[in-house]
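All protein chains of the complex are present and in place, except for one that has been dropped.
A and B are the chain letters, set down in written order, and residue numbers restart from 1 in every chain.
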Amino acid sequence: MTTTNSVLNMEIMQSIIARYPRKRSAIMPLLHYVQSVSGFVTNEGIELIATLLEIETAEVSAVSTFYTQYKRSATGEYHIGVCTNTLCAIMGGDVILASLKEHLGIENDGVTADGKVSLEHIECNAACDYAPVVMANWEFYDNQTVESAKALVDGARAGNPPAPTRGPNRLVTFKEASAVLAGLDDGLAEEGIQAGIPTLLGLKLAKEGK
Amino acid sequence: MTTFANSATEVTPVEMITVVIDGFEVTVPKGTLIIRAAEKLGIQIPRFCDHPLLDPVGACRQCLVDVEINGRAFPKPQASCTIPVEPNMIVKTQLTSAVADKAQKGVMELLLGNHPLDCPVCDKGGECPLQNQAMSNGNAQSQLTGYKRTFEKPINISSQVLLDRERCVLCARCTRFSNQIASDSFITLNHRGALQQVGIYENDPFNSYFSGNTIQICPVGALTGASYRFRARPFDLVSTPSACEHCASGCDMRTDVRRGKTLRRLAGDDAAVNEEWNCDKGRWAFKYVTSTDRLTQPLVRNSEGVLVQASWPEALAAAAAGLKGKRAAVLTGGRITTEDAYGYSKFARIALKTNDIDFRARVSGEEEGNFLAAKIAGKFDVHYSDIDSADHVLLVAFEPEEESPIVFLRLNKNFKKRNLKVTSVATKGSIAMDKLKANFIKVAPGAEAAAVATVALTAKSVILLGERASESIGLISAAIALAEKTGAKLAWIPRRAGERGALESGAFPTLLPGGRPVADSAARVDVAAAWGIDSLPSEPGRTTHQIIEALSQNELDAVVVGGVDARDLLRSNKVLDVLKNSFVVSLEIATSSITEVADVVLPVAAITEKSGSFLNWEGRARAFDAAVDDSHNRSDVRILSALADAMGESISLGTVSATAREIAQLGKWDGTRVAFTTVNEGNALTPSGDQAILTSWRRLLDMGTLQRGEDNLAGTRRQTVAVISQKRASAIGVVSGDQVRISNANGSITLPSLVEDIHDDAVWIPRNSFGSQALIALDAVHGELVTVVKA
Partner (left out) sequence: MSKLTPVLSAHWDQKDSFTIDAYKRNGGYAAAVKALAMDPDALIQLVKDSGLRGRGGAGFPTGMKWGFIPQGDNKEHYLVVNADESEPGTCKDMPLLMANPHVLVEGVIIAAYAIRAKHAFIYIRGEVTHVVRRLNKAIADAYKAGYLGKNVFGTGHDIDLVLHIGAGAYICGEETALLDSLEGFRGQPRLRPPFPAIAGLYARPTVVNNVESIAAVPAIVANGAEWYQSMGTEKSKGATLYSLSGHVNNPGQFEAPLGITLREILELAGGIRNGHQLKFWTPGGSSTPLFTAEHLDVPLDYEGVAAAGSMLGTKALQIFDETTCVVRAVLRWTEFYKHESCGKCTPCREGTWWLVQILRDLEEGKGSEADLAKLLDLCDNIMGRSFCALGDGATSPITSSIKYFRDEYIAHVTGAGCPFDAAKSTLFAEAK
């Protein structure tokens, strides 16, 4: 192991544990937290979590391999997920994924050599009325095309990715997003729109009396 | 062989339920699962994840049956391993339901779909539940013709256990055992879906003391043991029921032999004792039997003082000559069978005309001797089932996982199932105490007695007293007083398998067989009559330590020594010097420090080569037959009988079975017992500066003689460390992992430190581990001052 526990903040980890009536429940946010520090689930993260929760390392490792969002090797600074569940795939997700693979020169679950972008085909992300959908660090990029998806990854590699369609005013990094998923506040909750056009369609029609 | 144990199980009325399975009625206790009710009718429903000692999980779906209750049928087949019977339930298994049959065959096809066709090279082939049930409940042909899931072929998850993930059917028996039974969650199910697989965390191997059980309950060949892999086909093995010789838990075992060689040992099934489990030492430590230093021929020291091979008549004659008419004693060691112990006992009294006989080849004291004679011998009133019904179990000088692992499993079962309260009076915390969430009464070594007196127990409580209680003056007295005050039951749990049987057989200075006091003339008459002799020696005998002392003072001339390791005794170097200057007849299986100084060495049979029995800590007989029948060795009792003959005396114990009959006929003493004299607690030492009070016990896996030759097992042992408290660590400026040196006038031991829950005055080291042999290096084990410094 090359990294050290010094970057994992014990105070934050203890505060995460304190959220729950029983501390083992904190294992998932703690794993997100480890990813927010290291970009993936490190061995030292697993060992520290096991110590803090008083369980075996195997039990932590078992949980970390069950959930697809936990990565056991480094992700890109911008982790791109292309929805290829049926509806998105048919509406364009398959084409988008194929073109991104070619464009980035990486396979599914690959990371670009510069460490900026990783690519993963993902399952339904609960935004079907915005299909085809691409997620970047688990922020919504709605109604994507091959061109818009390429622009997203190009921007990511250049350090200026476009803002999410429904999300904050800038795309946070994978580590920053992981901190949010660990339940930590990044102060961006009030940025971005409250809803996109499809979300509001029924309400609009109702107001029009239709 | 007489069973000493009373079968005093309390009978509580159980509600019975009658159900119909495949048209047959069966009545079973409420709570019985369908799959087991069917077994009672002889209906075998196929299964993989189901195991009677593990919580139902319903994962493999192999046991699907149609169920109807009160005329209402479940819309789909149900897992019979998860549903208890109910009144008015009608079950249709694969025998009477086409739906159930199709469902089972469908599941079987899916299980086989990704299973490799490597049965011809698989160790499980021939005794494989998947193979067997595929034949009984599967389709002859599969429609699954695509590509199979592949994994790297077997990976070591410990030095002893290998995992072949391709063969695994993911029944989770192994992971559930480790979690539910052993509380060692070192193996888990990892990943998910079709890639789900059993695994460890990469830096922490499956070093559980109970890991072998997972191999035994694996229903396929996914888990294999390094020691048995590729050694045999099950149908070439000859199996013999046996008993474990490694400790006093008393596990039922099975020994599998091919062409005269023991290839594996498995846990037997005895619900009253080990259920279906055993520990890894019992399972794998049997190579000592075939080790290279095994003795096969008698040896006699010649006129040049060199041990040379001799014929049996020559050796017996030499031994008889050295013993006859001499002041001789007997040290049996604690590993002997009850029958052999009886042989030594009778030999001492008749051939040597002495009560100088003691089985205790360990640190022991007079308080213990009095206790064993007064309170333990002839009493068989505490059992595993008392742990099942106890309201509170108190552990005194007893670390169950290390010193009697099946007792630990029983405690753990009761903790897990009904939150049994466990208290431990000890100098140091332990993994087992953590698992049991035991109330830890932390004491300085030597201060145990006062702490025991304060524990609140009831008449439903059980005190488990370890053999190390003898190392703390007054501790046994305190435990007895507590038991008498509260009505709690008191059990004594020695570490070695033969100690209880030896005690009952009179291999003890103050007791004759059956718990008869030597000092009681009626008891002596009793035994003399049974043995057909005029009288027995009336002078109480010497203890092990007294025998050594007497030899050194020339108050004794000779000694007959059984399976004794000098390293287990205090002042072991002196012991060997003393023996060198005495006439020693050694009965041993392999060369040892004792055989090297002996005058006559008589090779004896190892446990798998002979029949006999042990009494476990409960006093329950654990009988076994010879598993290897072409041994040219023989049980100690037979050799002792021949030796007595050579001396012109007769103990008439030509065979083990004859000995067992004689023990049974003699029966146990029902007269007055030896009285117990309370011993006041000793003065606790007060360490100053770098001083600490030494405390130690043996690890399950250590340098024990019977673990020789099994490196795969040794690879799973716990780390050798010196345990100190945080306060002491700070005082001497070390953190966990730093080397510390423990020393006294006799020597020193240097080990990595571990800062843990231990009394501030104490330092703990393993008693007989690699790099830490307390008796040899320090000539001390408990309660003595040592110096602890940063190394």
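The definition used in the following text is that a residue touches a chain if its C-beta (ideal position, glycine included) is under 8 Å from a C-beta of that chain, and two chains touch if they have at least 3 such contacts.
A quick note: this is a predicted structure, and the numbers were derived from the prediction, not measured.
The chain we do not see here touches A, B in the full complex. From the options B:Val161, B:Leu189, B:Ala483 or B:Ile594, the residue with contact to the unseen chain in the full assembly is B:Leu189. Across A:Gly45, A:Gly76 or A:Gly167, the single residue that touches the chain missing here is A:Gly167.
Only one residue from B:Val26, B:Ala59 or B:Ile357 touches the chain missing from this view: B:Ala59. When the missing chain is restored to the complex, the residue among A:Met13, A:Val111, A:Ala131 or A:Leu152 that touches it is A:Ala131.
Within the entire complex, the positions of chain A that touch the omitted partner chain are 19-22, 24-29, 31-32, 53, 62-63, 66-70, 81, 84-87, 89-92, 94-95, 122-132, 135, 137-140, 143, 145-146, 164, 166-168, 172, 177, 180-183, 185-186, 188-190, 192-210.
In the full complex, chain B contacts the hidden chain through residues 56-62, 64, 75-77, 82, 102-103, 106-107, 109-111, 113-114, 143-144, 146-147, 149, 169-170, 189, 191-196.
To be clear about the criterion, only the chains that are shown with their structure count from here on.
Separation between the centroids of chain A and chain B, computed from CA atoms only, is 52 Å.
The touching residues of chain B, counted against chain A in their complex, run 184-192, 199-204.
Across the interface of their complex, chain B is touched by residues 43, 46-47, 55-62, 65-66 of chain A.
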